[in-house]
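Here is the structure we will look at, set down as structure tokens.
Note that one protein chain is taken out, while the other chains of the complex remain in position.
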Amino acid sequence: MSNAIEARGLNYRAGKTFEIRDMNLNVPAGSIYGYLGPNGSGKTTTIRLLLGMTKRISGDVTLLDHRSPDDLPAALAKIGYVPERPHLYPTLTVAEAMRFHAAFYPTWDAQWATRLLRVFELPHDRRIARLSKGETGKLMILLALAQRPELLILDEPTDGLDPMVRRDVLAAVIDYVGDTGATVFISSHLVHELERMCDWVGVLDKGRLVTEMPITQFKAGVKRIRLIGAPEQALGTPFELLSRVPEALSDGESWVVRGWDDPMREYFEARGAKIRDIVDLDLEEVFVEMLRNSRQGVTR
Amino acid sequence: MFDDIDPRSPVPLYEQIAARVRVAVVAGEYTPGAALPSVRQLAASLRVNPATVVQAYRDLEREGFVEMRHGAGTFVQNVAPGLREAERMKQARELVRRMLAEAARLGIGVAELSRALAVESGVGE
Amino acid sequence: MMSAQMKQMLHLQWKASRWPMLPFALLCVGLPLMAVSTTMQAIAEPHHDPSYAASGVLDMMSGWAGMFALLSSLLGAAVALTSWTLDHRANHVYSLALPISRARYSLFKFAGGAFVVIGGGILLLIGCLIAVSVYDIPEPLSTYPFSLSLRFFIGALLVFSMVFAAAAGTIRTTIYIVVGAIIVVIFGPVLADIINTVFDTDFGTPGQLILRALTDWPGPFHVFGGSWMLIDV
Partner (left out) sequence: MYRSLVVSMCVLSCSLAARGAAAQGTALQDRAREVRAAEDSLLGLQRAAERAAYPSDSARTAERLRRDPVDSIRVGPLLVVGQRSVLRYAEPAFREAWSYYEPLIGRAANRLEGQRFAVVEGGRNAVYQTRDSTRVIRVPIGRPRLASPELNLSSAYHAIGKALVPLLPFEVRSWLFDVWGVPGQLESAYRHIARSGADGTRRCMRREIPACVGVLGLQGEDWSTWYSVEQLQNLIRNSDVLRASPYAPACFRNDAHACIDVYRSRSTRPNTPLGGNVRQALMLWTLEKAGAGSFEKLMVPDSSDVATRLVSMTGRPLPDLISEFRNDVELARPRARADAGRAAIAGILWSVVFSFFALRSTRWRIG
């Protein structure tokens, strides 16, 4: 098994406005895969398509070498899933929800579940309906982790949680991954949150997987270059041009490029452009430029 | 010690972690034989990918700063004096390089900079 | 032995339906007591000729019969609704992520609901047995606590399974069912009339046909057509 999740030619349509066309998604086994995209880009829909909760028009999905949806139960036994919104039965207490969950997962680790319960400071006898948002989020993570899955699918697991809870939740996930080497597929629109933990990123925009690559490659040599007298045509660049926009206050232009290396200055000097500045960019800025690029269809 | 790890920095996370350890070792913060935090522990507390920590430790091992004993953990090596000096110099030059880059952006010349350095360090003492 | 999963599903059903079921539990025990006690009070009134006790009891009991049937179908419907509402509330996401097939999950749910319905039947039986043992039933009447409770249980189970099946579907399937029923009821007679006049045939109207098909043996509603009397000749 080289890929924990594999989608080939996935097609889906909802109404007239949203569609996923021919998506190919590969989540390497053992990776922490950050699934990035702005709100409404189709992250949750993709996950539901993968897990066989939403019916696709066509395409093949393989989860941990099990085909979806025919062989879903076998796959789901090894998948811990935390949806974006609370999905647990609200009338059960925390302890009851744990017992319920345990009955369905043969790999359930009761000892660890108890420990997580203490770490997360969850009141075991309180009904889920009366838990705070943070507590519910922690319980969802607890259930998904204590079943000791091979693949964790987390859909915006920290959305709307306070920083303390967020930290606890992510630490628990990483602790588990460090222990078992499980694959994590984590979706978020909060880029910086994923930045430190992911080793793969997939960027989704309006139902289209814009890019999918290791994060080192994604971030490698990404710079903002402020130019005066930028060339009209950006042909034969040694780097990858993500976007170019005129500067607001001067007559220069601002280019965002990837794969930059200092000797590439020559490219501009040869074309009579003057480099005013070269600035490092973080993942979030790369992400934003990436989306701008994909939407405007700037020449590469 | 790892508090100022910055995922937004263009410097890769594993490099940042390795650098912190190197500094600690050469500064004598870690004495030879001391145990580094386990991969799992450090990854969870930093909320970084465990693979990142592993890579940092591997780099450190290759450079001779630490030793990874299978199943037991990662321990600080007795660093050769030459290596220690070289590392200190490397850190110093890195600092200066960063200062120069920032100064260049602000249009500050080297002369001004060295004057400022003298003033600042004089005041500092 | 009951599997751990079934046990948990039962527990879930219990937690989801215990408060809505409380009034039903009280009614199940209380209805037979109420029926028999009011009947006995009525025939014990001073101006009531005691020699007509039997016919008085029969008349009163046939009046209560409808209440038993109503309680039975309400119980079934309520159990079915409580078994699915929790899933509907979160779009079934949790159950869909469980590593069991959808059919198996539905079967678990069905079994859980059926247990609650059985509980209702047992409570009614208890109520009936208490009622007929506390009061002297005038001769030559007989009491039918077991067959009434059986009928009650079957009626509740039937309505439970129907509503359960309807509620197991999506909103869309429910709309199809309702629209289909409306079309049959509204346009069926018109269509049948046209066919009957044009071809000189004599089908009944679909409504009548359907009603007969539903209520005659072995139609699904046959159980509601029989005797729902706790005390009968």
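Letters A, B and C mark the chains as written, and numbering starts fresh at 1 in each.
The working rule: a residue touches a chain if its C-beta (ideal position, glycine included) is under 8 Å from a C-beta of that chain, and two chains touch if they have at least 3 such contacts.
Note that the structure is a prediction, hence the values are computed from the model and not measured.
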Check: shown chains touched by the absent chain are A, C
Which residue, C:6, C:54 or C:191, contacts the hidden chain when the whole complex is considered?
C:54
Among listed residues C:42, C:130 or C:150, the absent chain is touched only by C:150
Touching the hidden chain in the full complex, which residues of chain C are there? Just list them.
47, 49-55, 58-59, 62-63, 65-66, 68-70, 72-74, 77, 80-81, 91-93, 96, 102-103, 106-107, 109-110, 139-141, 144, 146-148, 150-151, 154-155, 157-171, 173-175, 177-178, 200, 202-204, 208-209, 212, 215, 217-229, 232-233
Chain A residues touching the omitted chain (full complex)
12, 14, 45, 48, 52-55, 69
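Heads up, the rule we're going with is that only the chains that are shown with their structure count from here on.
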Cα centroid separation, chain A vs chain C, in Å, comes to 50
What is the distance, in whole Å, between the centres of chain B and chain C, each centre taken as the mean of its C-alpha atoms?
75
Quick check on chain A: which residues sit in contact with 2+ other chains?
none
In chain C, the residues touching two or more other chains are none
Listed in rising order, chain A residues that touch chain C in their complex are 51-53, 72-79, 81, 83, 85-92, 96, 99-100, 103-105
Taking the complex as given, what residues does chain A use to touch chain B?
32, 167, 170-172, 174-175, 177-179, 192, 195-199, 216, 219, 222, 277, 280-284
Residue set of chain B touching chain A in the complex reads 5, 7-10, 12-13, 39-40, 43-52, 105
